[in-house]
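Written below as structure tokens is the structure these notes are about.
One protein chain omitted, others in place.
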Amino acid sequence: MKICQVEKPLVATNRIPGLEHRHLQVVRDGRSMAVAVDAVGCTPGDWVICVGSSAAREAAGHKDYPSDLTIVGIIDHWEGEE
Amino acid sequence: MKICQVEKPLVATNRIPGLEHRHLQVVRDGRSMAVAVDAVGCTPGDWVICVGSSAAREAAGHKDYPSDLTIVGIIDHWEGEE
Amino acid sequence: MKICQVEKPLVATNRIPGLEHRHLQVVRDGRSMAVAVDAVGCTPGDWVICVGSSAAREAAGHKDYPSDLTIVGIIDHWEGEE
Amino acid sequence: MKICQVEKPLVATNRIPGLEHRHLQVVRDGRSMAVAVDAVGCTPGDWVICVGSSAAREAAGHKDYPSDLTIVGIIDHWEGEE
Partner (left out) sequence: MKICQVEKPLVATNRIPGLEHRHLQVVRDGRSMAVAVDAVGCTPGDWVICVGSSAAREAAGHKDYPSDLTIVGIIDHWEGEE
């Protein structure tokens, strides 16, 4: 899993039905950005754990969900080191 | 998921039957390019969300579809920052 | 999917039975090289579309095939840009 | 599989139920850090083998477990070379 920081919510009105109404967050992983499905309810600035691969799907709700990156936890204390 | 910008459609007449007649788009992810199956109907210049891993398959239509990168949404507002 | 250029066939006499007799091609993806299963019949110099992840398996013939990179199409026109 | 060194445990009180009570470890893979599910019981400083992809799930306990990186072994001797 990756350690990322939440940047802001992402709005994509035109999307496939499979994404349902789950919230998407822009997350920062070092120098690069990605989009993750929010499964825990986080806010900008939070340091979170993001899971990828096929595990991102069940973590987002069910095994058919089309996610390859899902926020699965908020880290209690993180110093942004690295 | 990755944030990419659509460059142009890609034509590959000689391809495996499994790809069916879905549209392929060249997308730019920062400095590198990739090919994605278009599941939303986008046009060059659009900023889109691309899903990879096994999730790209169902997102492209069905779980046996041979995609590892599928465009699943068009971002409402994006500034090309990064 | 990635845009790669076919370099040359690869011969590996000592290999697991699961690879069967499919042809393997060395492909170039920018600066790095990889090996892909050839599902379309391509020749050195061709610009091709390579699919990875679990999709590479069905694209190579059947869902149990042990490929993580399969050539699924030959691009009609490509300028080697990037 | 990757060769990583264990840094320290990671605490994330607010997490999805699917992660259960397995221990999470921050591991260092060269210059970058990641979070892995600890399936062997390791301590900071250990050099470990981490498995990713869908294999990380069964390695963490069962095929539905939402891990994309699981520590599956402690290396007997490693010099931190690379």
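Per-chain residue numbering starts at 1, and chain names A, B, C and D are given in the order in which the chains are listed.
The criterion applied here is as follows: contacts are C-beta pairs under 8 Å (C-beta built on N, C-alpha and C of every residue); 3 or more make two chains touch, one makes a residue touch a chain.
All values reported here derive from a predicted model rather than from experimental measurement.
Undergrad: Pick from D:6, D:34 or D:51: which residue touches the chain that isn't shown?
TA: Hidden-chain contact among the options goes to D:51.
Undergrad: Applying the definition given at the start, please give the residues of subunit D touching the unseen chain.
TA: 1-3, 30, 39-40, 49, 51-56, 58-59, 63, 70, 72-77, 82
Undergrad: Tell me, which residues in subunit C touch the chain that this view leaves out?
TA: 10-16, 18-19, 24, 26, 32-36, 52-54, 56-57, 64-69
Everything below uses one rule, namely that only the chains that are shown with their structure count from here on.
Undergrad: When the centre of a chain is set as the mean of its C-alpha atoms, what distance in Å lies between subunit A and subunit B?
TA: Subunit A and subunit B have C-alpha centres separated by 19 Å.
Undergrad: Spell out, as numbers or ranges, the residues of subunit D touching 2 or more other chains.
TA: 54
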